[in-house]
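Missing here: one protein chain of the complex. Every other protein chain is in place.
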Amino acid sequence: MNKLKTAVADFGWPRIIIFFFVVALFVAAPFVGVRVDGALSDVLARFGQNGILVLALVPMVQAGAGLNFGLPVGIIAGLLGGTLSMQFGWTGWVGFLGAVGVSLPFAVLFGWAYGLLLNKVKGEEMTIAMYVGFSMVTFFAILWLLLPYSSPNMVWGYSGSGLRTTITLDGYWTKILNDFLAVRLGRFFVFPTGLLAFFGAATGVMWLFLKSKTGTAMTAVGSNPDFARAGGVSSDRMRLVSVVVSTVFGAVGILVYQQSYGFIQLYQAPLYMAFPAVAAILLGGASVNKASMVNVLVGTFLFQAILTMTPNVINSVLQTDMSEVIRIVISNGMIIYALTRKTKVSK
Amino acid sequence: MSAKEVSGAKAPLRVGTRRAAALVLVAAAYLGAGAWAMLTGKSHTILVDNKPVAGLEAFRLVEVAVGRQEPVELGRGERDKFAVQGQRHRVKIDLMNGTEPVTTTIVLPYDAKMVLLSLPKLAAGVEPAWEPFETGQDAPPPAADELPEELFGAAIDPAPPESVGD
Amino acid sequence: MNTPFKLPSAARVRRFAADNVVVLIFLFVTAIAVPSSKLSGTYIIQDLLTRYGRNAFLVFSLLLPIMAGMGINFGMVLGAMAGEIGLIFAVDQGIAGVQGLLYAVLVGAPIAILLGWIAGQVLNRARGREMVTGYILGFFMDGVYQFVVLYLMGAIIPITSKAITLSRGYGIRNTLGLDSVRQSLDKLLMLKVGPFTLPMATYLVIALLAIFIVWFRRTKLGQDMRAIGQDQTVSHSAGIPVERTRIVAIVISTLLAMVGQIIFLQNMGNMATYNAHRQTGFFAAAAILVGGASVAKATIPNVLVGVGLLHLMYIVVPPAGARLFGSAQIGEYFRDAMSYAVIALALALHAWRKRANAESARAGLRGAASGAVDPAKTEGGAA
Partner (left out) sequence: MPDDTPLLSLEGITKDFYGTTVLRDVSFALRRGEILGLVGENGAGKTTLMRILFGMPVIAETGGFGGTVRIDGRPASFRNPFDALDAGIGMVHQEFSLIPGFTTTENIMLNREQSRRNVAVDLFGPRMATLDRPAMTARASKAIERLGVELHPDTLVSEMPVGHKQFTEIAREIDRENVKLLVLDEPTAVLAESEAEILLASLRRLAAQGIGIIFISHRLHEVTAVADRVVVLRDGQLVKDTSAKGVEVREIAAWMVGREVDANARVRSDRSFGGPALEVEHLWVDMPGETVRDVSFSVREGEIFGIGGLAGQGKLGIPNGIMGLFAAGGEVRLHGKHVALDAPRAALDAGMAFVSEDRRGVGLLLDESLDWNIAFTAMQVKGAYLRRWLGGLFSLRDEKAMRALAEQYIEMLEIKCTGHRQKAKELSGGNQQKVCLAKAFALEPNLLFVSEPTRGIDVGAKKLVLDKLRHYNRDEGTTIVMVSSELEELRAICDRVAIVDEGRIAGILPPEAPLADFGLLMAGERAAEASA
């Protein structure tokens, strides 16, 4: 009984409530005329679509640099990769992998600069990261207008210059991962094999990275920077590595997201992209200074399940669209809950 | 000591009553300000109406002013409106025929959004000269219903990749 | 013992630049943008005068939490929401003019106090990361606000006017016309000076607020806030109720933000029901930081300078962008990027300086008695 109590306290009431909320949504779905198999298919697609962005948060949390509200820095690198690949006229797998390849050097460069800044401001990372992300996004909004992109599929038709706000990936690499080896079961259920395999591979890479010497040192820095220092590990360097890795995953994550979504969204679109990812990982049981692969998987699944199910189920029940409110309250409530919890590092 | 020290311990009772009195004062000020704002700030629309009514003739031409607002001229059967705040209003009627303008004060009920003020009645001294005016719709027809934009909706998922149930 | 020695003048210039780098960058950008915008001086000044009246009050609401060591109160958007709810009721009740504003303030006040108290409690549990928590709290409450205004108003909370409700019968429309109170405070005492019109009543309200803040700093409570802002542990051991005082600072800030938002909206003349508050915290934070304030120290001149500089940039950059790049859009993105970057830079500079100070303070402990002081090591402390 006592054990159960501490387990519950460890996991936190908000998470448990949300978990049962999701279960209740699935149970209620058939009664209000929502097909469970269709919904599940939806959830799986979104799970794979968003997962890598959530995964990108792990290294910085582990290194003690907090929740990466500056994820848009990586997203911008991904957008650069995607648009450049399109500009070069690459399509299909070449296009997608080319986009990933092109975005990586940008991600490393941005991440490195961003990491240097975060190392100077220990203790205030999260607020500053947020505003670094915001300014990066708005700054790049200018570049989207000015850079000499010329592919007619991407630039505004009437002026012939400046990228459109939304660029369709049709004819390039729309759903290239989703459709790869996808299995269709019945009318409503599609299993996006390629997408989930890619997400799985990314998770595996992150898992291996955390098991490496560097990954171990990073975790120790986050767990107890003084211990790591006494063990001859430079915490600044480890934090820098964690920021770079996080940014790289952010870049890959947005490319995966876009191929599933079918569009590249530019300008203000990436502004708030870090928030749902942060909410998801916290929902999965991570704290501000500890996160695991399980947190990522569970959190992304739960969060996407809420996003998919609430509009369908709640709206049918209440005859009104309250999903937006529920989403805002749950995702931000989760973040506040994590921020106000006493950090569990025992000292 | 020149400075009077603030101390709760020395005269707890006195401070207590002073405090209570002060709180009552604050409450009264809050309610008073609210009442003042509501009474004097409540907006009403007065429709001034120059039509024959209940055996009274309409005027050929009349100039009417409510409060300090610009007067308007009304021909027979014409109607205009004044937006006013507060309940008590002076209405000045000038028949433009050399007779002295007539000034009357009308008092409207608080919750009357719009009243129809009959000028013939007012000039004839019939009480009350106004009646509540109900319209089918008290506002211009609403434009297309607008719902709030999403906060970071676009980021989460603007449209599901495949909508449920095909 | 440690008589502060005179810095060489080059070092002094460098130090001044480091302390005011944010202001200097802004001056530089606007200095380029003003001539290239080709706007007339009269236009710019008139617009600035209007924007002072519209925004200054909101920025003032950030002062007290900074004084209490809680950083920039991004949770001030809660106050803005309270003000908007007040205005919704004022419009619904058909209370017009300055009375309508007063009514909105009276309705908003208890809501702001309640929200401020909640925010204070939350921030007390998030010591050391007040700013990011306040920011997210704003998002969270945005959801609650939407729930109340979009679903409860007209359904459970009585709303009489059909003009402001959605056609489905409940919920407030996306845009709320504020014609009944539009610029009623500004117009109360309009002063014409040459080509300019000055909303003196609004200025008067702002001046009263400034006087209040000056007075407040001199009260016991203000003194306690200053003490807590510098060292919570010492304040606590001296018997100052730290948590309570921090809550009071947030409550006052929320109340002021509520009034500030009402003043802001009466000038705008209409209100985006679900969006009006979202950028409030951002603009106020950018303004106070541009004015040279830091997360730990902010003064009334910071507010006044900051509102002026930030809005000068907001006026001149889009037309300048249009002339230089052929796109006003670029100017708009540029000013947003600048504002975001300025917040990031100001926060980063402060965090970085705080660490540098802590290090030099530790070096000071070593004492001058040591014969083996490594000169390379003490440089950070002296310079």
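General remarks:
The first chain written gets the first letter, and so on, giving A, B and C; residue counts start at 1 in each chain.
Just so we're on the same page, contacts are C-beta pairs under 8 Å (C-beta built on N, C-alpha and C of every residue); 3 or more make two chains touch, one makes a residue touch a chain.
All of these numbers come straight from a predicted model, not from anything done at the bench.
Seen in the complete assembly, the chain not on display touches A, B, C. Only one residue from C:125, C:162, C:187 or C:226 touches the chain missing from this view: C:226.
Within the full complex, the residue among A:32, A:208 or A:317 touching the omitted chain is A:208. Touch with the hidden chain on the side of chain B covers residues 1-8, 18-19, 21-23, 25-26. One chain is missing from the display, and on chain A it is touched by residues 208, 211-213, 216-217, 219-220, 223-224, 226-227, 229-234, 290, 344-347. Contact residues of chain C toward the unshown chain are 1-2, 4, 215, 218-221, 223-224, 226-227, 230-231, 233-235, 237-240, 359, 362-363, 365-367, 369-374, 377.
Heads up, the rule we're going with is that only the chains that are shown with their structure count from here on.
By number of C-beta pairs in contact, chains A-C lead all other pairings.
Averaged C-alpha coordinates give centres for chain B and chain C that are 34 Å from one another. Computed centre separation for the pair chain A/chain B is 52 angstrom, with centres defined by C-alpha atoms. Touching two or more other chains at once are residues 139, 142-143, 146, 150 of chain C.
Residue positions of chain A with contacts to 2 or more other chains are 275, 324, 327-328. Taken in their complex, chain C has these residues touching chain B: 93-100, 102-103, 106, 139, 142-143, 146, 150, 161-163, 166-168, 173-175, 180, 220, 273-275, 278. Taken together, the chain C residues at the contact with chain A in this complex read 71, 122, 125-126, 128-129, 131-133, 135-137, 139-140, 142-144, 146-147, 150-151, 325, 327, 329-330, 333-334, 336-338, 340-341, 343-344, 347-348, 350-352, 355. Per the touch definition, chain B reaches chain C in the complex via residues 6, 30, 33-34, 36-38, 40-44, 85, 113, 137-140, 142, 145-149, 151.
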